[in-house]
Every structure is written in C-alpha cells, then in structure tokens.
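What follows is chain A.
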Amino acid sequence: MFELYKAEFARYRVWALCAVVAVLAFYGFLAKLKPFFEAEALQIAAMNIGLVGGSFGFGIVQMILHKRINHWTYLIHRPLEVHKIFIALAGAALTIISIVVVVPLLIMTVGFDAFTAETVDMRHYAYILQLLLTCFAAYAVGTFSVLNASKGAFLIILMIAAYLMPNPETDFKQFFPAIIILAGLFLLNFNSFKADLTAHTKEPWAIFLQVSGMALGIVMAIMASSTVFYHLPLFITGQHPDDNPYDGSFSYMYEYEMGERPAYVLRNSTHPSADIYAKQAELADQEFFSLNQWTFPRQGQMYVKDKQYALQPRGLNQIWQFSHDAMLLIGRNNKTDEIIGVIGQNGFLDNLDAVTEADRFREVPFMIGESFLETTSHLYQVNFADRDMLVKHEPDAGEEYIGRLQINEDYIVIVSDKKSYLFDKVAFIDEFEATEAEYVVEHPTRPEAMAWVATYRLADGYMMLFSGNDYFANNKPGASIVHAKLGGSSELIHEEQYAYKRHPFWIQHLEFIASPANYILKNVYLHYIEPSETRNIPFKDITGNRYDTHVWIFAGFLQVLTALLAFFWSRRRNLGKAQTITWAAMGAIYGLPGFIALVLMSPWKRDVKA
Partner candidate 1 sequence: MTDYCIETDALTKCYGKKTALNDFSLKVQKGGIHAIVGSNGAGKSTLFRLLLGMIAPTSGSAKVLGVDSQNLTTDVRGKVGYVNEEHTLPVWMTAKAATHMQRSFYPLWDQKIYDHVIGYFDVDPNQKISGLSRGERAGLNLSMALAQSPEILILDEPTLGLDVVAKQSFLEALMFTETERAATIIYCSHQMEEIERVADQLIIMEKGHLKNNSAPHEFVERVSVWAAEVNGKPIDRSQIPGLLNIKRIDDQHHIMVTDQGDDFPEKVKHLGLTDLQSMPVNLERAVNAFLSKNHNSPDSKIG
Partner candidate 2 sequence: MSAMSSVNIQIVTGDARPIFRQIVDGIRMEIACGNLIPGAKLPSVRGLALQLMINANTVAKAYAELTSQGLVEARQGLGLFVSEPRQLLSKEEQEKQLKEAVETFVGDVAYLDFSEAEIIGHVAASLSKLSAKKKTHEV
C-alpha cells in the first residue's frame, strides 16, 4: 500500500512543486499590492477558486486518469485490497493538496508573524486548517463524482459551498461540521471505490448519505429550472407578473420612480396631510439606508470574514489592527514597523505591558472608516492625533446595534434592533465628542422583514418609507410611511398591507415545497452555525405561521407522491427489498429531490438481452 502511495505521490510531485511556487508567487505579489491579510474579495475568491476549486478538479482528474479502462484494470487487478488502493491514492492526493495549500500560506503567515509587527493571531493559522479541510472536502466530492456510477454526485459540491461558507459563531461550529462532512464523503468514496465501477450505490446507509448530500444541489437545480418551466414561458406569452404589474400589489410599488412611491403607499391613507407628504416626496432629496442585520465579528473568526482590515488614520502613517488573541487594537508605525501603542476599551495605552484584563474589549468591534469602532453596545470614536478615545453613541437601554455605521450623502445612520439613529454628518465626523442622534425612528416592524429604508429630506426632518415582503410576517407584504422629526420624535403616518399577487404559491415557496426536509435542515443548521444571519430561518419560525396550511398540505401531498413514485420505480427496476424501502423513505423524507436522486442514481439504460 505504501509503495502505491509513493508511486501516486511521485506522479504529481513535480506539479505540486510548480503549484507551490506559483501560489507563493501569487501571495508575494498580493503582499506587495496590499496588506496580505486584508480580506479583499478578489483575493478570497481567487484563493477559493484556485485552491478549493483546484482540489475539486484534482480529484476529478486523478480518478479519470485511473478510470480509463486499461488503467483501471492495472490499478485494481493486483494482490491488494481495494480499500487499501483507495487509501494509497487518496492519501497521496491529500498529501499533495496539503503541500500546495499549507506550505505557501504557512510561509506567509509565519513570515509576517515572525518578521513584521503585523498582527498575526491564532485565527490566521486556524484559517489554514479551515481552508485545508474545505479543500479536502472538495477533493472528496471530485473523486466521488468520478467513481460513483450515478449522474448527479457532483451536486454535492453545492452543499459543501453552502454549508462550509458561513461565518460560524464558535470554533467548534467552524470545524466540527467540516469534519463530519469529510467523514461522510470519505465513507461514500470508500463505498464507491470497487473493481466494478458500473455498479450503482446499493447500501441503504450509502444511499441515505449520498441523497442527503445531493438534496440541496437538486433543490437549487429545481429552482434554477423554474426559469425554464415557469418564467420563460410566461415571458414569451407575455403573461409574466413582471410584465403585468397588478395595481394594488406590493411589487407594483416598483413601477414608480422612487419619489412617487410614498404617494402609492399613502393612497388609502386617511391622514390629513397624506397628500402633502406625497407631494413633498417627489421633490425631496432621496437616499437609502440598509436594515440588514450584520453578523458581528466574533473572537477568533476566520480573517477572510473581516469587513475591514484596520484603522488607518490619514496622514499619520499608522496602522491599527485588532488582535483577536489580545482583544486590543495594536498600532504600529507604517514606516518603521514599530509598535506605537494599543487601544483597549478604556482608551489608549503605551504598550502591551501596561494592559490589564479590564482594558481588553469584551467583543470584537467592527472597524469603520478611519476612526470608528462599533460593538453591539457601543460606538467608539478614536482621535489618533491626541491618542484619545470616547464613546460616541450607545443604543437605548435594552437595544443592540445590528448593523454597521452607514455614512450617507446627507446623514449618518446606525441601526439597532428597534430603532434607526440618524446623525448630522459633518458634526459626527468632525467633532470629537459624544453625540445624540438628531432623528430617532422606531422601526414599524421587525428589521429583518425589511431590507432597505428610503429616506426623503423634508423641511422638518425625514420622511421614511419602510417596506418588505414579510412586513406583516408570514409572507404578508406591507409598507409604511414614518415622519422623523428633529429632536427624536417620530410619527407613523400610514401603514398599508398588500396582496402578494405575483407568482403562484408553488413558485413563491418552491424551495420549501420541493423539499421541506432539506429546507428545514439547511435553515436549522445554518441558523445554528450563524444565528445572527437573518436569512437563516429558525425552526420555530418555519413551523409557525410562516407557511399557510395549503402550502404544507401541498408539500405533504408531494412527498407522499414522491414516496410512492420512488417505491414503484424501485419495484419496476427489481431493486432489492432494502433498497426499495430506502428509496421510498428517501422520497418520503426529501420529497422531490429524493425521487430525482433515485433517477440520477439508477442506470438509465437497462441491460436487456435482445
């Protein structure tokens, strides 16, 4: 076995060496261009595509090379058990991947750690492990999609992408799922790696694992295909809702220019000044701000998830990076690379030796712009020239910030879970002192139900248009107009509920209907991993009033149908008892993806003696 491992390793070692050199050159080039650990989107994308995608491709290529008929016989037909052959091949490949992924990144990380004042934390090393595990998983999907006789095994890569990409709230949640997924993938590979590659998966446990892996990809494929079976035909026949806005519906609002939308919302208003508001909006300065809930950085999070690399005050040649290990901002001189001080939650300190436990931040703050730090409870402003820090703003008692400070043309805004705080822009930035908000608006509904707020500058404040498809919860769209007045008061002018009137429910809730189990599994898992991400719906919300009874009934009916379909299909194909039961169960559990997986995982041509 070890000889085979050596032989397979020898096959790729030159390539591995070339890859290491190329990756290292790429990293070196990046480090010249910008701070190496700054999570620039293009860099992360390039590393993911290059290394994770490369591992996926490598798995495919490696196994395709072996799968060629004569080569396969040569590989398998020797006095060595097949699982040992696989261990040798996969072992060699994982060694190659480890070398290409770890060596260059470790050189860079250790290099910066040892030879510069750049803040390098445990998390920078942990990222190497995280990247490596992801690459291993991608490799295993690559080999599996070649080795397995089924058609859709590659779809598992979509699950890897969806499940391993979020920003987990703990290290355990970061690494444990990756290890579980890896274990599952390698079990599947072991099961598929046998002399006869034309044999389809038979073992109930393997079918269950494989279908579970493919379900998410199949659901995504179903959703993508709705373009073909639903949207395109409607566009062609001119009956698509996008082309036929329905007056009185929520989406009809977008038929109007931004300035005209308040008029549409206020149409049924009984407020005495409704008309005036509507008219004022047309001429007012218009802006947006976001109500998106941000996942605040956690201690030890992968640095690729960082939103901002450091605070770099203009004209001072200083870089202040947040150290997750120390829970402090550590400043260094950009030119001399010397530590010039640290910032704790109580302000500046001269050096690390002066730090007491009380100085350390309790939460990892967002770094914003040149001088702001934001935790869920505090907004700090730093004056680097005078080496001073103060609390610029705090949300009202019982509230937490949910979003980063947003700097607009006309105002600055911070959003908490209950209110939006608007500040005068010039004073906010220029003055170094604690600030009260000029305008405070209580959100008319849960912020996660709304993505954006449109603001209209009025003579005496701002008119705000809140809207969302889920405004009244349970998929009931709505919008409201609020008048924010100077001094912190606000008045709800009007609130309007709309009919959905767009797509039929089976298109609107396609993801849920196609496979409630997959939908629940995905959301519950992702919600568990990253609770502050509002796109992930917790279990109690899904089972609450989110979906009408008829949606549940339809989905349930579909599942019974797919279970029956899977059962009879298996019977017709003369599958064994255990397989038939397993497939019927897959149809019952996963619904449509269960049945589609059965079709993908069965031979399409039946071998019949003519």
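How were these candidates chosen? In short, all candidates are chains of the complex that A comes from, given by their letters.
We take it that a contact is a pair of C-beta atoms (placed from the backbone, for glycine too) under 8 Å apart; a residue touches a chain by one contact, two chains touch by 3 or more; residues count from 1.
This structure is a prediction, so every number in the text was calculated from the model and none was measured.
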{"item": "Selected partner (touches chain A in the complex), from 1 or 2", "value": "1"}
{"item": "Residue ranges of chain A in contact with candidate 1 within the complex", "value": "3-4, 6-7, 10-11, 69-74, 76-81, 195-199, 605-610"}
